[in-house]
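Dumping the structure here so I can ask a few things about it.
Removed: one protein chain of the complex. Kept in place: all other protein chains.
The chains carry the letters A and B, assigned in the order they are written, with residues numbered from 1 in each.
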Amino acid sequence: MYQGIKISGFGGQGVISAGYLLAQAGMMEGKEVSFFPAYGAEMRGGTANCSVVVASDEVTTPIVTSPDTAIVLNEPSLAKFEPTVKPGGLLIINSSLVNSKATRTDIKVIYVPCNQVAGELGNAKIMNMVALGAFAAATGAITIDAIAKALPKVYKKLKPEVIELNVKALKRGAEFKLN
Amino acid sequence: MAEKKLMKGNEALAEGAIRAGCRFFAGYPITPQNEVPEYMSWRLPQVNGAFVQAESEVSAINMVYGAAATGVRCMTSSSSPGISLKQEGISYCAGADLPVFIGNVMRGGPGLGNIAGAQGDYWQATRGGGHGDYRTFVMAPNSVTEMANFPHKCFEVSFKYRIPSMVLADGIIGQMMEPVEFKHPEVDVKTLVEPDWAIGVNGGRAKRIVKSYDLREGYLEVMVNERVKRYKQIEASETLYEEKMMDDAEIAIVAYGTSARVSVAAMKLAREKGLKVGLFRPITLWPFPKARLVELSKRVKKFLVVEMSLGQMVEDVQLALNGRAEVHLHAKPGASVMTADEVYRTMDNIVKKGAKEYAAAK
Partner (left out) sequence: MQLLNKKPESLLDVKMHYCPGCGHGIIHRLVAEVMDELGIRSRTIGVAPVGCAVFADTYFNCDMIQGPHGRGPAEATGIKRAKPDSIVFSYQGDGDLASIGMAEIVHAAIRSENITVIFVNNAIYGMTGGQMAPTTLIGQKATTCVDGRTAKQAGYPIKMSEMLATIDGATYLERTTVHTAPGVLKTKSAIRKAFQNQIDGKGFSLVEILSMCPTNWGTRLDNPSEATKFVAEGMLPVFPLGVYKDACAADKK
């Protein structure tokens, strides 16, 4: 198993922390992992992205240029990363903010209304968890359980009830399946 | 086994230096190495060490020059433009035989360039960089775990041979997170013997002078030649490299740092398609593992140098092989990273071109 993942969205959508969380969860599950955030000037507003690799064997390059999965949380990210997904790969689109549809037919696509689901759960900040839940369910690269266990390692100051809410968001995300 | 920890390359470099006995750090903010001084600023006081945010890189290297002269294990770090500013000080450290440890987390250049990862400082790091005849011990990590463990080796070599040492990483290795493993036992600084050249509270012994000059006729030559002897010892004893799938390789990729990571992916791709490719990764860039390359050239006749620069390390490979084998180059300057696919295609071309030439010769 070798999953190269690209996560992209506006600064503030939790792109970087979602990537960090995936890597942490993968490591705790005994997998080889790497996490590489776009940094510096790119972090000051605009679009942020990161690369995550979760693998059963050695991680080669930490920079994911042809992702097995791309998670796009805003419109510009769809335009930028849809063309890079490996044929047969997966594209997860935050349909709350992205109005366009995917144009490629050689990849799998899941539309997840991340902001809407997070709003229903009462906390807009956890929209990134909804996307991760969908990713976990669709790829099996990582379990919802592992992500839940990694949460307190990454968000050290979160109260237990907020962690619980994050787990709920992961589970709601997992309900969005391929058509 | 201790619990695995996910760590950023830059933080691992800082923590690794502290575990190797570093007790003084001076630095100046520059992307993409900011996590090093940030980490040092709170971590060093925990171990009774001292941290100073200097007014410039020039000042930072000179603070380290002063601290190193007292025999304390000390470090400064920066990224490409800042390392340029430190060159004068590094030359003085070399001239005064001071064991300073320097981290360079390379970004794009020349000039202000950009803040993405690059490998354009190879020449600067391995050729001296500053003025005068001197060498710096240079190690090139390709993982967060190597970032964590190379400071140990650097301090060891620096103190044994009295030479500045450098970890030459690229911005990607500095910024990425990976599970980290600290392989060396933590150095207990209380057990370190004060060197017999260190200045400090002298308790009545004869005075000591730390300096890089000797204006008396003929004396500088003696001073430099004595240093050259130590350089030769380092070349003989401290050269490090790694090989992957070289046993049956017909093409050897030569790459370090992030380029080596991409090259492993390219190698796997090539092996799937039936090309017998191996990887030769220099771990010390100076001393460069020349002798091993020569040995390999007895059976490997094609070498492909892959680097995120315009073709710098390739010169060392050519110098080492001296015509014994073909040396090809896959260069990616301007702070962008080659993809595994691109490297594979270059290899494929080399093989096809070789086959065509072979057919033509027939």
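Here is the rule we go by: a contact is a pair of C-beta atoms (placed from the backbone, for glycine too) under 8 Å apart; a residue touches a chain by one contact, two chains touch by 3 or more.
Computed from a predicted model, the values in this text were never measured in an experiment.
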Requested in this report: With touch as defined up top, name the shown chains that contact the chain not shown.
Outcome: B
**Report entry** Touching the absent chain when the full complex is considered, from B:23, B:43 or B:261
**Finding:** B:23
Report summary line: Among listed residues B:211, B:232, B:273 or B:299, the absent chain is touched only by B:211
Report summary line: On chain B, the omitted chain is touched by residues 23-24, 26, 50, 52, 54-56, 58-60, 62-70, 72, 74, 88-89, 92, 96, 199-204, 207-213
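Everything that follows uses one rule, which is that only the chains that are shown with their structure count from here on.
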Query - Whole-Å separation of chain centres (CA-atom averages), chain A against chain B - result: 34
Query raised in the report: For chain A, which residues count as touching chain B in their complex?
Result: 20, 23-24, 27-28, 32-37, 39-41, 58-63, 65-66
Report summary line: Within their complex, chain B touches chain A through residues 4, 6, 31-32, 115, 171-172, 175-179, 258, 261-262, 264-265, 268, 337, 339-341
